[in-house]
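Yeah, one chain of the complex is gone here, protein chain that is, but the others are all in their spots.
== chain A ==
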């Protein structure tokens, strides 16, 4: 009844077999898969809205509502606001990453890629690369509208160059965590809920939109210490004329390294799970 012959008669590759290099080329795979995501995003209204329209709406909204109040307490609000909307944009990018990762897991795309000569980590890295490109686009839009509203880099070109670097580092850490989340949960509504549960407390209980001094005193230490505030501190130090730079950059860097590590461990574990 059994069909198999003993193992001793196992054959070599049949004639006409494709001669293919079995070693996957990570860089090519990542580039090709990043291109796939960017193309899909460019055709997806929801992606365009969350990458370009929403950041603009929030920037204009917050500016309109708060700039006069803040000026009364001596703060030039557009300089204060821009790093905040940049951080918010990175959160939107993270949400997009979580959803796209879950979609690829649900649709069978990851399963199919895994049965091909494609590097194991390429799907996640390709999505990360695409999301970083997306956040550069968002940043460009925000800087343009910010400039129109009076935002300036007061610290010279070197500090100005550090600004996108810190933003992308934050993006890499946050997006990696969100990819891990999307791959681990794999249910679209649950992914949306989870990303909101991360976004709202971290964004609202931070010094991103309002100074820590505006929070009740018992909450202030938490608000000041949490990573989103620390990243905001670093971004603001890079836009200010003569702020101390080393300390905020180091603290933010330490947080981001920790977040990135968390994301990498989580994503690696989630990728190892069968679809």
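Definition applied: a residue touches a chain if its C-beta (ideal position, glycine included) is under 8 Å from a C-beta of that chain, and two chains touch if they have at least 3 such contacts; residues count from 1.
By definition in this document, contacts and distances are computed from a predicted model.
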Revision key, fill the gap. Its UniProt record identifies the chain omitted here, from "Phenylalanine--tRNA ligase alpha subunit", "Hydantoinase/oxoprolinase family protein", "Acyl-CoA carboxylase subunit beta" or "ATP-binding cassette domain-containing protein", as "ATP-binding cassette domain-containing protein"
Review point. Thinking of the whole complex, not just what is shown, which of A:73, A:107 or A:196 touches the missing chain?
Key: A:107
Practice item. Go through chain A and note every residue touching the omitted chain. Key: 1-7, 9-18, 20-25, 28-29, 32-33, 36, 39-40, 43-44, 107-109, 111-118, 120, 272-274
